[in-house]
Structure formats: C-alpha cells, structure tokens
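Sharing a structure here in structure tokens format.
What follows is chain A.
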Amino acid sequence: MLKVEGIETWYGAIQALKGVTLDVKSGEIVALLGANGAGKSTTIMTITGILKPLKGSIRFLDQDITGMEAEDIAEIGIACVPEGRRIFPGLTVLDNLMLGATPRKRASRGEIKNDLDRVFAIFPQLADFSGRLGWQLSGGQLQMLAIGRGLMSGSKILLLDEPSLGLAPVLVQEVFRVIKEINKTGTTILLVEQNARMALLIANRGFVLETGRVMLSDTAANLLANEEMKAHYLGAHTHIKEARQRRRDERAGA
Partner candidate 1 sequence: MVNLRRILSVTFLCLMVVAVVCSGSATAADEIRIGFTPPITGVHAAGGSLQLKAIKLALKEINGAGGVNGKKIDLRVIDNQSTNPGALAALQKAVEQEKVLALMGYLYSTQVFATADAIKNYGIPTIIGATNVNITKQGNPWLFRVRPDDSIAAGAMVKYIKEDTKFTKIGILHDSDAFGTGGADLVEKGAKELGLTVVKREKSSTGAKDFTAELLAMKNAGAQILVFYGHQEATAVLQRQLRQLGSPFKFLGSPSSASKDALNLAKEASEGIWAVVDFVPGQSAENKRYAEAYKKEYNENYDSLAVWTYDGLKILVEAIKKAGEDRGKIRTAILAMQGYKGVQGNFSFTPNGDGLSEVSIVQIEKGEPKLLKIVNLGAKK
Partner candidate 2 sequence: MKTIMKNLLILAAVVVTVLLLPRFVTSNYWLNLINLSISFSIACLGLNIVLGFAGQLSLAQAAFWGVGAYTSAILTTQLGLPVWAGMFAAFFMAALCGVLLGIPTLKLSGHYLAMATIGFGIILQLILVNEIWLTKGSDGITTIPSPWIGSLELKDPGAFFYVAAVSLILLSWGTIHLKNSRVGRAFMAIRENEMAAGAMGVDTTYYKVMAFALSAGYGGFGGWMFAHSGSHYISPDTFSFEQSVILLVMTVLGGNGSVIGSIVGATLLTMLPEVLRFLKDSYMMVYAAGIVAIMIFMPSGIAGLVKSMPLTLRLRTWWNADSRGGRQVGGGASPRGTYPGKKAAFQPEDCAGSGEVLLTVKGLAKHFGGLKAVDGVDMEVRRGEIQALIGPNGSGKTTILNMLSGLYVPTAGEIILGGAAIAGKKPHAITSLGMARTFQNIRLFGELTVLENVLIGRHCHSRAGLLASILHLPSQKAEEAGIRAKALEMLEFVGLKGKEDAQANSLPYGQQRLLELARALASDPQLLLLDEPAAGLNAAETEALVDLLFQICTRGITILLVEHDMNLVMNVSDHITVLNFGRKIAEGPAEEIEKNREVVDAYLGTEVGNA
C-alpha cells in the first residue's frame, strides 16, 4: 500500500535520512522504532510531504507521491497524527474534528456526520467536550482528539507519531487499545513509538531505525524475541534494577 524506497532527507546541511526503505501492506499495523534522532519523525514528515526527500521514492496505492505538496498528499488519503498532537488551540473540539474531514471534498453531509458519530463512539469523552476549546483539554483528551481528527479524514492509512508520549500508563494502554480497534475496522496504521514493547505487542511488523537507516526489519514477534532489541529498545530493566541495588548497598554501607 505504502512503499518508501531509499529516501534521503536533509535539514539544511545535516542529513537526517540516509536511505530509508520500508513498506506497509494494507490492513497492517507497522511499528517504526528507534532511538532519539534516528529519523523516525523525519520519515513520517517526509511521507506526508512536509519535508521533501532529496533522493528516493514514495509510492502510495501505486501512485508516485514523491515531492508532492502536503496538502495534496492529505487529499489522496494519507492521514497523520503528528508528534505533540497539534490540536488547534483556539478552535472547539467539534471544529477540530470537522477540519479533519477537509480532504473529503466529495463527501456528503450525511457521510461526515456518520464518521463523526463513529469517532464519538470510539471516544465518548469527546462528545461531552465538543464545545470546549483546544487549549482547555488535558494531555489525554488532546491525544484522543488528535487521533479522532485523523480518523475524520476517512483515509486508508493513518500515520501516528508517538501517540503515548506524556500519557499516564492507564491512558497509554487505552491508546493502544484504540489503535488496535481502529485497525480492525480497516485502517492501516504506521506507528512511531518510543515505547517499543507496547508497540510491538499490537503491531504485525516492525522497522528499527538507527542514524537515518533501517537497521532491522522483521515481524513483531521476532523482534520481541531478538536479543539485541531487548538490550537496546525493549528495556530488560536488569540495568536499572542493578543500579537500584547498588544504591541500596551503598546506603547500607554508610
């Protein structure tokens, strides 16, 4: 469905992507993992057209979208929930959602209304707050609204950038549950996550980025079992536990 081949993206003189190749098949959840500065968000921004790749190609549904403007890419059906949610602070929840439907030029009022009902069904809280302004919402509500807005576009694929960032554990679980649910209703998902374990638990496949290159790609199950992954991205927690023990010993000694 989405095929990214050898893209190279630069920020001024700094090369952020050094040839990223990945693909997302219809109906999948694909996780994009990696350390800070590995180029995950840059990849997302390049796919959506905010950044322009210097080399490589991006194909979506057999159409070459390399170098297209972000507005046009949104219109042909790639929705993005960027890092930091980016809710319009001065608009109401309802307005934010309605703007999500911008790419659907030909949709009737009824269809949009149906989609709105669907989003409210997934996030019942949003219906209660529909008159509130964006800046009045809390972190969790913002994330719900951001995903809801992404869904309103009716796009076939949804790019999610760090949806769990800054959320309480119980909300993180909720967000991943919702992602899974959305996927079941037929939306393909490309997920960028720092919380690699959670992401791989719901994903079909995963790609691991390091310094602007894909270092590892495999099914989610294989990645979860990979020793190297455990050490670097999944967090075996042995280190932290050791450190804690060391500290306690020190205290006891003193």
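The candidates were selected such that all candidates are chains of the complex that A comes from, given by their letters.
The working rule: a residue touches a chain if its C-beta (ideal position, glycine included) is under 8 Å from a C-beta of that chain, and two chains touch if they have at least 3 such contacts; residues count from 1.
Being a predicted model, the structure only gives us computed values, none of them experimental.
> Judged by that same contact rule, which candidate in 1 or 2 sits against chain A in the complex?
Spelled out: of the options 1 or 2, chain A touches 2.
> Hey, which residues of chain A end up touching candidate 2 in the complex?
33-37, 138-141, 162, 165-174, 194, 196-198, 231-235, 237, 239-241, 243-244, 246-247, 250-251, 253-254
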